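The complex appears here minus one protein chain, its other protein chains still in place.
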Amino acid sequence: MSFISYLVNGISLGSVYAIIALGYTMVYGIAKMLNFAHGDVIMVGGYAAFTMMMSMNTSPLVAVLVSIVVCTVLGVLIETIAYRPLLEAASSLAVLITAIGVSYFLQNIVLLTFGSSTKSFQSVVTLPNLKLAGGSLVITSTAIVTILACIVIMIALTLFINKTKPGQAMLAVSEDKGAAQLMGINVNGTIALTFAIGSGLAAIAGVLLCSAYPALTPYTGSMPGIKAFTAAVFGGIGSIPGAMVGGILMGVIEIFAKAYISTQLSDAIVFLILIIVLLVKPTGLFGKNIQEKV
Amino acid sequence: MANMLEVKHLGISFGGLRAVNEFELNIKKGALYGLIGPNGAGKTTVFNLLTGVYKPDSGSIMLDGDDITGKSTIEINKAGVARTFQNIRLFKQLSVLDNVKAGFHNSHKYSMFAGIFHTPSYRRVEAEMDEKAMEILKVFDLDKDASYLAANLPYGEQRKLEIARAMATEPKLLLLDEPAAGMNPNETQALMDMIQFVREHFGMTVLLIEHDMRLVSGICEELTVLNFGRVLAQGRTADVLNDPQVITAYLGE
Amino acid sequence: EEAAFKIGGIGPLTGAAAIYGNSALNAVQMAVDEVNAAGGINGYQVEFNAQDDEHDAEKSVNAYNTLKDWGMQMLVGTVTTTPCIAVAYECANDNLFALTPSASSPEVTAAGAGNVYQLCFTDPAQGTASAQYIGENMPEITKVAVLYNSSDAYSTGIYEKFVEEAEAQAFEVVETQTFTEDSNTDFSAQIQACMDAGAELVFLPFYYTEASIVLKQANEKEFAPVWFGVDGMDGILGVEGFDTSLAEGVMLLTPFAADADDEATKAFVAEFEEKFGDTPTQFAADGYDCVYALKAALEEAGATPDMSASDIADALKDAFTKIEVTGLTGTMTWNENCEVSKTPQAVVIKDGAYVAY
Amino acid sequence: MTVMIEKMKKKTRTNNLINYAIVIAAFAVIQVMKSTGNLSSLLNGLLIPVCSYIILAVSLNLVVGISGELSLGHAGFMSVGAFASAFFSKSMLDAIPFVPLRFGLAIVIGAAAAGVIGVLIGIPVLRLRGDYLAIVTLAFGEIIKNVITIFYIGIDGNGIHVSMKDKMSLHLEEGGNVILNGPQGISGTPKNATFLVGVLLVLITLFIVQNLINSRDGRAIMSIRDNRIAAESIGLNVTKYKLMAFTVSAALAGVAGALYAHNLSSLVASKFDFNLSILALVFVVLGGIGSIRGSIIAAVVLTALPEMLRFLSDYRMLIYAIVLIVMMLLNWSPKALELRERYLGRFFKKTAKEGK
Partner (left out) sequence: MAMLEVKDLQVYYGMIQAIKGISFEVNAGEIIALIGANGAGKTTTLHTITGLLSPKAGSVIFEGQDITKTPAHKIVGLGMAHVPEGRRVFAQLTVYQNLKMGAYTRKDKTEIDQMLETVYRRFPRLEERKNQVAGTLSGGEQQMLAMGRALMSKPKLVLMDEPSMGLSPILVNEIFDIIRSLNKAGTTVLLVEQNAKKALAVADRAYVLETGRIVQSGDAKVLMNDESIKKAYLGE
């Protein structure tokens, strides 16, 4: 029984990672940049929802929507101000470092605005929890909603990229920005759109993260951000199903490692498994192994 | 005369595509040999097989009597095969001189310790490399640009630098993949002279891929024509170029 | 210009531990303002300068040096343990006096070599006291589980003494679980293990931020043992948006509870809330008390601002073992090991408020 | 022609000498300030950390700039160096009372330990490429941190005791000494580091890295960075040279760690986390990838900046973040570079045709 319970907990933790990872992988796969501020956008999403629900007393749904809008706008702003000038920079690492700067910036601006004290909010999901096996196995409604959201987002993103023009434009931009322009694709616009979507997802992730683990501080996003990024790589950078599977696996491994091996070493174990997987499959679980033509 | 290269039954597939099939090639020591064929015929793939970038599914490759089939790129280079690439691959952030000196890596050695502490052996070997590198650069008329970053050279010069770098590994067999691509007729003419000079002066065997018929007919003694991964014709240049099959498949007119 | 005592303060004002540093140092500033308004110490005003250390030993030493350049004569800090150890060595080296509001490890006083006094309980004292309290006052409890933060000195320190003392008590520690700073979002595995072990009481020697998640997740699993916390748990009711019903029945040993009804606490809480918008935690109370402890000692020693930092240190070291201070966190005296002695109070959360047990 | 080569070499030599000169000049200035009493406590306290960050930055530059691989776990190697050397010093406190010998050995041990871990990690990891390699280095950095955190090591009359549970499980006898105390790390490492030692170690690091770059091995490393396939085609052993760069870099990071550990009395594994790895990367990128001098300057500026901003109190880290972003934009955005070149062309020649 406890095994199943661990599994369920792992999946719910994992699906939070997965949603974050979807945003990461999207930006990463298309704009080709490690947006280390992604975790902090999640945190901002959490604060936005918190403010709506606690100070404005709005319903959870409104809070979520506002949070999405806030993060989307934030994402586009960050992209325009801090990343776009470096799009043509000689090294892609330049943007990575700026992203770090943005991450510090977001943490500190929130620290100054909301203070350092922990905030908490009740789950935006108000449905009753699911009880199985006579109550000995509880699956929270937040977890169920998170998993469902994750699947819906994954399918929607896949369809979006493969079936729509802006999606196709993203593929082209991810490969060759110059050639994409020659096709008539607005590269800046496409990248901004990518950020908008990625950040919108971050808002959803933020709300769900804080719903499941209600302790919000200006630094809440960092560690889940890093773990979700790892999950995205685990699944294969740029691969949307990969991000989802990677995220869920990360969560399950983390919980199992805690349950059966060592709580202190759980992170080490998660990372070790990641390394082993990458050594066996160097482009992640779902990564395409593209051979460079010589 | 002994053969420098003997290739038998060579083949490779990519997915369902048989890119090279039952390929045969014999090149005499010191020859200047041409490999031609339509786009996508498998010429570059043959080079990749010869240099160990791809491992063949079938067949064997003998270099100067040694079997090099399935060996790694590095081993094959050490055995005496050097190449250039269809899409130029230079060490862009290194100087022209250093590009060539990198080619001397395996023939001119000193320890890491010597390198860090600038021991006399470091000085001696480096000086030797400098001298030899300049000698090669001079052949290609690149000596004046020795201190430029490779990335800053014009296209045609980059192609020549690739040849210079390959030569620095002191190969027995030099493989050139479309060395004249992107050059105008005058530049091509100069390149032809250089290739011939190199062959004579350094005693190398040269196998080259080229679409510029002026170059091919001007300097290649023998040709193999590849079509759909198979040998279409093989023999003396003049004969091959007059082969009606070759004309329909490749030359046109 | 009028001479004034220069008190430095160091703590994390940014970074993941910012909440502790801000609480403590804000309260220090508040106390300093009060003292000044009331005529200062020995007739002299007090200047306070708070510096951020981001909960990092290196930055903490930088902050310490900055304060030295400013002319600091004594230090309140540092707030967190690891940086405090590094700064304590510096204090010992420079013969500068420091009183830490909250760095509770015995290594702090050891490193300070007589120069660094603690105002909070030492971790061992809390661990021992907690085990004793459970053993003596809760005879119905036989199976106890411990969950602690193995990457944190404070939590580990309490845990160690708790387990040691538990040997002597009637209950049995049936399960020990840990978590780390890097994986403090999900506690389901640990909770499950405590459940499986049949724990009737779970001891939570760590801070309330994590505790709030533990309580929520346990609630989801319908696991409702007695929760027993330490002073770090204080503050849980102040978490904005927290469903306080989750904390119903939680017990903790703390020297301070924000809703105690003595006048001093009430006034302090009211003023703190007005100034900083948050309910003060035990960190704030400790910081506040630090100022009055220093005041008492400076008065005892008859120190004046024209004395050098080193002379003040000598005077304070001498005075501290002699004074008795009654503050928000109880009545305190200090031994020659620089450790405080004060009595913790057991409180339990009932109807969203602390009540004495 | 040899004239031209001589000129190139001279340029390289001058460039390297300038780096040594900058370090030595800075040392001299600081010494003068010290002796005239003009050195603030803050600045004095920053000297040694700055030296170790310079070493860290220069060593990371060897991986990121010279070998062209992104490493996000460099702090892990610094951590290994710091803990190995601090452990040694603390346990040999009585056995080797002669400080220069003990500290010297500690540095060597720190470097060796980090170097060994570098090899162990490098062998599997370097088979990966690009971002996958980066994520694995990040993972290793976290693993190192995590693993160091769970060890408790103590010494008493019966020798060394090790536990992975807690301090009590060491069962030390009376008078025993806990050296590595799990998450609380090592405290009370002797403060043997001095500015002079720091500067010497910086100079040694510069010497090793600069000379390595200008040697046959360095050329091979950079060739592989620029084009892996071409490098193989001229017989360069990719794994060997990547590993060489990685290991030397790890060992030097270990030196940085040893220096760091012997300056602070409180050493915890969590200091060497992802954020520190990133900070090191910031030094390298802000300073100009591959530029040793840039790394040095960036390490100094970025270590001092948050301290210099203390007067901003609450806004300090916010302004720091903004300054960092602005500096990055000014240093890297093509538009800014173009303007800079136009107006300050003489001083900043970025697109000079000639190489180093």
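Per-chain residue numbering starts at 1, and chain names A, B, C and D are given in the order in which the chains are listed.
Methods note: a contact is a pair of C-beta atoms (placed from the backbone, for glycine too) under 8 Å apart; a residue touches a chain by one contact, two chains touch by 3 or more.
Keep in mind it's a predicted model, so treat the numbers as computed, not measured.
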Let's see if you follow the contact definition: name the visible chains touching the chain that is missing. A, B, D
Touching the absent chain in the whole complex: find that residue among B:Thr119, B:Gln189 or B:Gln234. B:Gln189
Suppose we count only contacts with the excluded chain; which residues of chain B make the list? 14, 36-41, 44, 86-87, 154-157, 178, 181-189, 211, 213-214, 249-253
I need the residue numbers on chain A that touch the omitted chain, in ascending order. 165, 168-169, 171-172, 175-176, 178-187, 288, 290-293
Touching the hidden chain in the full complex, which residues of chain D are there? Just list them. 337-338, 341-342, 345, 350-351
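Assume only the chains that are shown with their structure count from here on.
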Any idea which chain sits dead centre by C-alpha averages? D
Farthest chain relative to chain D (centres taken as mean CA coordinates): B
If you average the CA atoms of chain A and of chain D, how many Å lie between those two points? 31
What's the distance between the Cα centroids of chain A and chain B, rounded to whole Å? 48
Shared-interface residues of chain B (touching two or more other chains) are 53, 85
Contacts with two or more other chains occur in chain D at residues 142, 146, 149-150, 229, 314, 317
Full enumeration of touching chain pairs: A-B, A-C, A-D, B-D, C-D
List the residues on chain A that touch chain B in their complex, please. 294
Chain D touches which residues of chain B in the complex? 51, 53, 72-74, 77-78, 82-83, 85, 89-95, 97-99, 101-103, 105-106, 108-110, 112, 114-118, 122, 125-126, 130-131, 134, 138, 143, 146-149, 152, 165-166, 168-169
The answer for chain C against chain D in the complex is residues 13-14, 50-52, 54, 56-59, 61-66, 68-69, 81-86, 88-90, 105, 107, 111, 150-153, 156, 159-160, 163-164, 180-182
